[in-house]
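Here is the structure we will look at.
Removed: one protein chain of the complex. Kept in place: all other protein chains.
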Amino acid sequence: MKTKFLLLFVVLLLAAYPIVMGKSSPYSVAIMIVLGVYVILAVSLDVLVGFAGQISLGHAAFFAIGAYTSGIFTAKYDLPPILALLIGQAFSGSLAWLIGVSVLALRGYYLAMATLGLSAIVYSLIVGFQSVTGGASGLRDIPPFSLFGFSFDEYVYYYYVVWAVVCLVVGSSLLLVKSSFGRTLTAIHGDETAAGTLGIYCDKIKTSVFVFASMFAALAGSLYAHYTSFLAPDDFGIFTSIHILIMVFLGGIGTIYGPALGAIFLKLLPEFTHSFRDYELLVNGLILITVLVFTQKGLWGMFLAMRKRFMEAFRSSGVRKREEEMDEEPVI
Amino acid sequence: MDLSQIIQFTFSGLTLGSIYALMAVSLTIVYNASKVISFSQGEFFVFGALMMVTLTSIGVAIPIALVLSLVMAAALGALIERMLIKPILGSSVGTIVTMTIAISLALRGSALLTWGRSSFVSQPFSQGEPLRILGASLQLQVLWICGATGAVLLLIWLLFERTKVGLAMRACSDNSLGASLVGISVRRVNFFAWIFGSSMGALAGILVAPLYFVQYASGVMPMLSGFVAMAIGGMTSTLGAVIAGMVLGFLEAYGIGFISSQFADVIIFTVLIVTLLVRTRLLAGEASSDEGGM
Partner (left out) sequence: MKKTLLVLLFLASILLFSLSPITPAYSADKVVKIGGVYPLTGYLSWLGEYYKKAAILQVDLINKAGGVADYKLELVSYDDQSSPEEGTRAALRLIQSDKVVAITGTATAAITGAVSSIANKYKVPAVMSSGYDLRPDKEPFTFNTAHPTFFAVARPFMYLKKQGISKVGLLMPIGSLGEIGTANAQKAASQYGLTIVAEEKFDIKSPDVTAQLAKLRASNPEAIFSFVTGEPAALVARNMQQLKLDIPLIVSHGNATPGFLKLTSGLTTVKLVVPSGEIMAPDSLSATDPNKAIIREFNKLHMERYQEPANYFSGLLSDAVLLVVQGIRISGSVDPEKIRDGIEKIKSFPAIGGVYNMSPTDHYGTRIEDMIVLTIKDGKWQLIQ
């Protein structure tokens, strides 16, 4: 119950943000769009890694597929952005299904390696097929997103499109993991063999989650393309995949909210450390280390721990009953 | 296609392969003992190479500089293991991986501050003309690399088969719970593995640097190739890592030579994925299901 209040407050905050900040600081609104894209990436990866237990270093590959499909079809073939986006969804979904049925037989580090390979292959293909993708020099002239004739050229308006999608993604991920399907995932995560004996079709389920996560990543890509109007393969390689995985772990794997926080944290960090110039790389590493050493459950764990401590402080003011309610509430 | 070209491809393969093999071995050692894939190995590569460059530029003789660099790399590895890895050893694989990534960022940042942005040229171990056979040429440094890889393999074999420490490491690798039950200090084994692994990574950097150029960010690509080789070679076998590294190097050279240079990456990673799939399915019938090295 309490979490619902929190969520409502956050959604209201998000809705108010561009209205309040739009005129005085349009830059922050623009940055929020990037944050939104990466929240989608991190949350979708969390469903795959945190709940289904399938470690993937290939998420950027689907990010790329969505981005480039949207980019190519709108820049070169003048298709309406929504149509290009749907094509991207169909393409990424089918590809994810094909890859899922073959590669998800792997586990652990093997799966990590294979998905790393996927990132590298997609990157190479983007660079290699220069006439279609613009190659390493990039894809230019991508128009802004438009729907029913309204062009979301201004970031202040596009913000709402992006964050509406973010809410959609977070919402559906939460629904998924809280449902009975979600419990099935946890069973598979725990022990696949045991789950199999309970009659769970592990392969089919793993593949569906992979498709689910990958299609969301592609969705993030489509949104990203219309934001930057320009795509370069450098932003979609192995390091991007690793970056997203770090967001998931930093935020707290398997919590949905955690990776969202992790994405926001990692994407905002440069804003505060860029003044360190040469020291920036070192500082970023140290911050990451500190968070990992002191909070093994990631940022979300930190947040929950703080919440608990505050509750302890209020114990004396007679809100005991409400706390008991809190304690019974599951983490998500 | 004439003979000298084929020989040149072979030499190119030997050069690339020996680099990958050495990196793969250093990764495998650490993994073997602690089941941790260290994403910071690339930074030890850089550290070793840059340390060598600094020492030789102030006049230290190559063999002494080599030993000093290795010792410093080992010390650095020890420090990191004690302070950062030990505390989180119980956590999930993902947390540990993320930690090693964070460590690599911090190390790379320190390298940037210490040595700056420029690239450095490193002295080859022996001055001399490249080896020429039938029109193809091979740099002498590659022979040093192959020799060193061979020596390292021998050292590892001796270590694992003949010493108590090695035996302890193998026991931990097979079953850490069982090992601790018979009185083996798993923590000490981890510590030793890290020191050994870091010095291996630094050695790879020291040996390879004379072949091209090193700067603070040079460690990433060799490390990735090392990962691929390690995965193909079977995560725990050092011999497998070396063979896989060499195969990868030759594959790349011949792939470039006979197929095309454009999609070399695609070829290599496709081979990786296929190998992993084949290996998993082959083992599918065994009683102990392959947990992908976890």
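The letters A and B name the chains in turn, as written, and every chain counts its residues from 1.
One rule holds in what follows: a contact is a pair of C-beta atoms (placed from the backbone, for glycine too) under 8 Å apart; a residue touches a chain by one contact, two chains touch by 3 or more.
Predicted model only: the values in this text are computed from it and were never measured.
Screening B:50, B:184 or B:256 for touch with the missing chain picks out B:256. Within the set B:211, B:230 or B:248, the residue that contacts the chain not displayed is B:211. For the options A:160, A:201 or A:314, the residue in contact with the chain missing from this view is A:314. The chain not displayed touches subunit B at residues 2, 4-5, 8-9, 11-13, 15-16, 19, 112, 117-119, 121, 130, 132, 136-137, 139, 208, 211-213, 215, 217, 221, 253, 256-257, 260-262, 264-265. Subunit A meets the missing chain through residues 2, 5-6, 9-10, 13, 17, 20-21, 24-28, 30-31, 34, 127-128, 130, 135-138, 140-141, 153, 228-230, 232-235, 268, 270-271, 274, 277-278, 280-281, 306-307, 310-311, 313-314, 319, 322-323, 326.
We take it that only the chains that are shown with their structure count from here on.
Separating the CA-averaged centres of subunit A and subunit B is a span of 32 Å. The touching residues of subunit B, counted against subunit A in their complex, run 37, 84, 87-88, 91-95, 97-99, 101-110, 112-113, 224, 227-228, 231, 235, 262-263, 265-266, 269-270, 272-273, 276-277, 279-281, 289-294. Interface residues of subunit A facing subunit B in the complex, by the touch rule stated above, are 49, 55, 102-103, 105-114, 116-118, 120-121, 123-125, 128, 193, 238, 242, 245-246, 248-250, 253, 278-286, 288-289, 292-293, 296.
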